[in-house]
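One structure coming up, written as structure tokens, with questions to follow.
With one protein chain removed, the remaining protein chains of the complex are shown where they sit.
Take a look at chain A:
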Amino acid sequence: MQYPEPISKLIEGFMRLPGIGPKTAARLAFYVLDMKEEDVFDFGKALVNAKRELTHCSICQHITDTDPCRICEDQTRDRSVICVVQDSKDVIAMEKMQEFRGQYHVLHGAISPVDGIGPEDIHIPDLIKRLQDETVQELIVATNPNIEGEATAMYISRLVKPTGIKVSRIAHGLPVGGDLEYADEVTLSKAIEGRQEL
């Protein structure tokens, strides 16, 4: 079907979002056309601002509007443990469960030669730098329990082990091949309890 250019551009925009196919994108686009102009304007501004005003924390790489982020700034948190996760949304999932009181390190990805992603592409050098400070004594690797996440965990473990820092991997309750994001909170907290040394 041939749409006028502004509409097809909007449809294309929606299709870049995860889980949205051409049909849904078209439905959303036509919905937007029927919205009040000020609502559309607010929505557009929210999109742009979220992108502009959020950066990655210079310490942990979590998305934040202040640098360092609130978690890194929080003096009451335990600075001897760092939990390594793949995505910022994993930090949010962990924080919701309110069990973990240490620091985070967000990789923004996992090692995958097939996708051209190596260790230096996912903030592993930054992590190693953070470990040079004596305060860190334990690393919990909470990358996704799929092949890329496991490889990333093994790689980090091999790198860090010789420094004497304890490295553990969350172990139980997570569906094999699944994403951390989909695990419910109960399974997540079990996973943290049952962590194993790598």
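One rule holds in what follows: a residue touches a chain if its C-beta (ideal position, glycine included) is under 8 Å from a C-beta of that chain, and two chains touch if they have at least 3 such contacts; residues count from 1.
As a working rule, contacts and distances are computed from a predicted model.
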| item | value |
| --- | --- |
| Undisplayed chain, where the name is taken from the UniProt record, one of "NADH-quinone oxidoreductase", "DNA replication and repair protein RecF", "CO or xanthine dehydrogenase, FAD-binding subunit" or "Pyridoxal 5'-phosphate synthase subunit PdxT" | "DNA replication and repair protein RecF" |
| Among A:7, A:32, A:97 or A:151, residue touching the chain not depicted | A:151 |
| Touching residues (missing chain, whole complex) on chain A | 21, 111-114, 118-120, 147-148, 150-151, 154-155, 158-159, 177 |
